[in-house]
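The other protein chains are all here in position, but one chain of the complex has been omitted.
Chain IDs A, B and C follow the sequence of writing; residue 1 opens each chain.
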Amino acid sequence: MNFASDNTAPVSPEILAALSAANEGSVGSYGADGWTERMRAELRAVFAHDQLAAYPVATGTAANALALATLTTPYGAVICHQEAHVATDEGGAPEFYMGGAKLMTVPSTDGKITAAQIDAAMARAIDGGIHHVLPEMVTITQATEWGTVYSPTEVRAIAEACRRHGLKLHMDGARFANALAHLGCSPAAVTWEAGVDVLSFGATKNGALAAEAVIFFDPKVATGFERRRKRAGQLWSKMRFLSAQLIAYLENDLWLRNASHANQMAQRLGDGLATVPGVSVLQHVQANEVFAAMPEALMTALRAQGAHFYGWIDVPGVDLPVVRLVTSFQTSSSDVEAFLAHAGAAKRLAA
Amino acid sequence: MNFASDNTAPVSPEILAALSAANEGSVGSYGADGWTERMRAELRAVFAHDQLAAYPVATGTAANALALATLTTPYGAVICHQEAHVATDEGGAPEFYMGGAKLMTVPSTDGKITAAQIDAAMARAIDGGIHHVLPEMVTITQATEWGTVYSPTEVRAIAEACRRHGLKLHMDGARFANALAHLGCSPAAVTWEAGVDVLSFGATKNGALAAEAVIFFDPKVATGFERRRKRAGQLWSKMRFLSAQLIAYLENDLWLRNASHANQMAQRLGDGLATVPGVSVLQHVQANEVFAAMPEALMTALRAQGAHFYGWIDVPGVDLPVVRLVTSFQTSSSDVEAFLAHAGAAKRLAA
Amino acid sequence: MNFASDNTAPVSPEILAALSAANEGSVGSYGADGWTERMRAELRAVFAHDQLAAYPVATGTAANALALATLTTPYGAVICHQEAHVATDEGGAPEFYMGGAKLMTVPSTDGKITAAQIDAAMARAIDGGIHHVLPEMVTITQATEWGTVYSPTEVRAIAEACRRHGLKLHMDGARFANALAHLGCSPAAVTWEAGVDVLSFGATKNGALAAEAVIFFDPKVATGFERRRKRAGQLWSKMRFLSAQLIAYLENDLWLRNASHANQMAQRLGDGLATVPGVSVLQHVQANEVFAAMPEALMTALRAQGAHFYGWIDVPGVDLPVVRLVTSFQTSSSDVEAFLAHAGAAKRLAA
Partner (left out) sequence: MNFASDNTAPVSPEILAALSAANEGSVGSYGADGWTERMRAELRAVFAHDQLAAYPVATGTAANALALATLTTPYGAVICHQEAHVATDEGGAPEFYMGGAKLMTVPSTDGKITAAQIDAAMARAIDGGIHHVLPEMVTITQATEWGTVYSPTEVRAIAEACRRHGLKLHMDGARFANALAHLGCSPAAVTWEAGVDVLSFGATKNGALAAEAVIFFDPKVATGFERRRKRAGQLWSKMRFLSAQLIAYLENDLWLRNASHANQMAQRLGDGLATVPGVSVLQHVQANEVFAAMPEALMTALRAQGAHFYGWIDVPGVDLPVVRLVTSFQTSSSDVEAFLAHAGAAKRLAA
């Protein structure tokens, strides 16, 4: 019953098999190999965009930090949600890669930001003139840190605000597959067609060993990306082993199958918890995360039964502590049902 | 006949098998797993040092840049050879990670630097006072970029110069296994016993998929390393797959067996080329690289036969162009003999 | 009637005279001169601290950024008020000088932060582990951006929280003289005796041409400051002309006389505005700034009479727009009375 994070899971067998398959003979290093070429072609097909530039890296933090650094000057700023992964969980990587540019955070209860918040942040920054740093970019997370999903319409509204102010739009897609499995739309519809400039396309949390792709939908804005990746120590010499992971991830819709399973498990977990007296589920469960407020005693009881999960930040207006439960491609129905049974039983005992 | 680089090679089967073996169940992320613990224990055993701190990362550039940044202030400098990988082949990664500190290069024909050069650099820097940046560290490459190997005595002399001036000593061991296979001494003898403070322990060029370890022999100086690695996007969530590579690399002396084979192939290549009229081998072949001066026409003829290798930088006093030939754990005797046969034949035809 | 900022004022005649007096003969450059030595002695006397290290620079932004960078690692963070000058008005200088470290802001309505906020920020950061940046420092502004002044007791409480968490404490004293003139205590009592580690001692806003001093009360923590100042291009070659300004600023209590005058003018302005119907003064007027909520029409009427001042940020719970009025050593009683007369007259006309 490990709901601590989707990155405690192992690797999809298909992806591991792809590594073995790629382990044949000498090939060009640093991306001059057939796997990397094919990875790019696959992503162009999946996103229905024959111009996109795609660069694999090993971690989501690297993908985000490189994407932001490529499109922001060191004296600029990036608008993001106050609980965005880039702001709270990447150890300052965006600031490091951007050379000191600022993250400007805006709040909300569901992890999403709005066009109006972008307008307001820009008005305040412009009012401060040369003394205030000026945002050059917006980053949104899909699915968000609260397990919610932006619709294409919501993304479009944000992208329009970006265009009004001359800002670039980045999407942190560490859980992009989960968002897409929820939306059921095309990958294009919620990214470049909606106005996203650059996407961190995550695979690690959803079955890869260590692989993400930074995708620029307009290759002209990717200037310097390759040099930045190199000088960040993020350019693999044996690149084929990054690219092969991504190919296997996309092949036969492995990515969407993995994500759908994880989402279903989260859905069942959320639905089940909602029926446990004294427990409240805090957000619409749309991707693979469930946030639930529950008594401390119940948390303790569940952990005593072997369940793993993190306590989350306090939520204003919610008296009970909040926990986060994350499902993955490997989460089993039996683990979910066992967790729910323990939760129900513990509550009954307490009553 | 691929002698372009040791990173065009695939992965040792033992290492690939270790990835599969590690792909079982949910485990703690970011290094809170048994593989990472065991990797650390293995390195402590190999280096006969029960205190060392070891941190895996995916690339040699990341290992070097993190090691230098941990021990140098942003307003300091690092003394290195003018053709050191950190100075010429890492796209500015050391400067990026160090926050703008300088590399101060010193020349030599065999890739090694000397204590006297360190003394001279320090004298000049101190003479410049506050206006000149002050070195805080020295980095040497083992084996060097010219395929030569520092003896323990040579390392000790450099370390003594470092102590005289209050400098830390880093060893870039991207090809440490090849150096050690040549020296035949213990790993300790040419590192911490000789005065090395921090080692980039390479595995990727010698059979791993993507794995290096940064090893601090005094864990007290490693302060901040983990935070630096995180904010560099170099901390893997599924860390077990980095650690498992390193374990397999060390197990049953795979690393030394791989390196010995590569060295033998280089030795044979060097010996063979030395007998080809008009070709001269430029350095003592000690590790897995051969540098040879040869006529342009011979280079062309060899490439026409399917050989891959890079032209190298011009060498003062050598009229002919210089090529670099790199062997790996996968280089076959037949490839080496075929290359030598083509070289001999081409020369005879030309005569 | 220029109340836009204290830096629209000219230079105190005493300070200009000091520049002329220093313009004699050749002297050592970069601080190897008698003026710089005397400046240090004067500051040691004023702060009753014979060990302090004091370094002059030309701007307040440079003073703050250098102070923070000296005591924070690039992967760390600094806790400050959300409207602190370092956070909103220095164009990202702290992040630049610190090499990408973060400012973590906390809110309040009067510009002050509290020990409890520091405790909470630390708890959250520690809970985030390696993924969250860890604060290493706190900076407070004296007088604050809302014209309020920390008492020695308040500073001491903050310093105690800092000690609890191993944080250094910086005071941005761009308006330190105004704060001290209000408090009437010794310079020591509200700085090092209360636990401040480093002070940006401002002079420019209070009569200097361009001069601030960064004062470390424990010279041991100032390691590297001089090299950082040099590489920031903040080390003057003709340093005597920075030091001479500071000497004249301190001599005969010029700094306190200038600040007292400015404070009195602000007090009168605040008292007068409080009697104007429809105007409310928002904070205790303790230094040389007055914040007043007033109808848009009154703002317009006052500007039409030649008054200069800035509109300020919106204040939650206050319906009217807010203006900031700043007085300086040169503000005349007649300007203040004229402003108040215009304000009263405009209100009467509107009634």
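Here, a contact is a pair of C-beta atoms (placed from the backbone, for glycine too) under 8 Å apart; a residue touches a chain by one contact, two chains touch by 3 or more.
Computed from a predicted model, the values in this text were never measured in an experiment.
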Residue in contact with the excluded chain [from C:88, C:191 or C:234]: C:234
Given B:28, B:92 or B:152, the one touching the chain that is not displayed: B:92
Residue of C:88, C:204 or C:286 in touch with the missing chain, whole complex considered: C:204
Residues in chain B touching the chain absent from view: 74-75, 77, 88-92, 95-96, 98-102, 124, 128, 130-133, 313
Hidden partner chain, residues of chain C it touches: 2, 4-5, 7-11, 13, 16, 19-20, 22-29, 57-66, 90-93, 96-97, 204-205, 209-210, 227, 230-238, 241-242, 308, 330
Residues in chain A touching the chain absent from view: 30, 73-75, 99-100, 130-131, 133-134, 224, 226-228, 230-231, 235
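Rule of thumb we're sticking to: only the chains that are shown with their structure count from here on.
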Most central chain, Cα average position: A
Centroid spacing, where centroids are CA-atom means, of chain B and chain C in whole angstrom: 51
Gap in Å, rounded to a whole number, between the CA centres of chain B and chain A: 35
Whole-Å separation of chain centres (CA-atom averages), chain A against chain C: 41
Multi-chain contact residues (two or more partners), chain B: 227, 230-231, 235
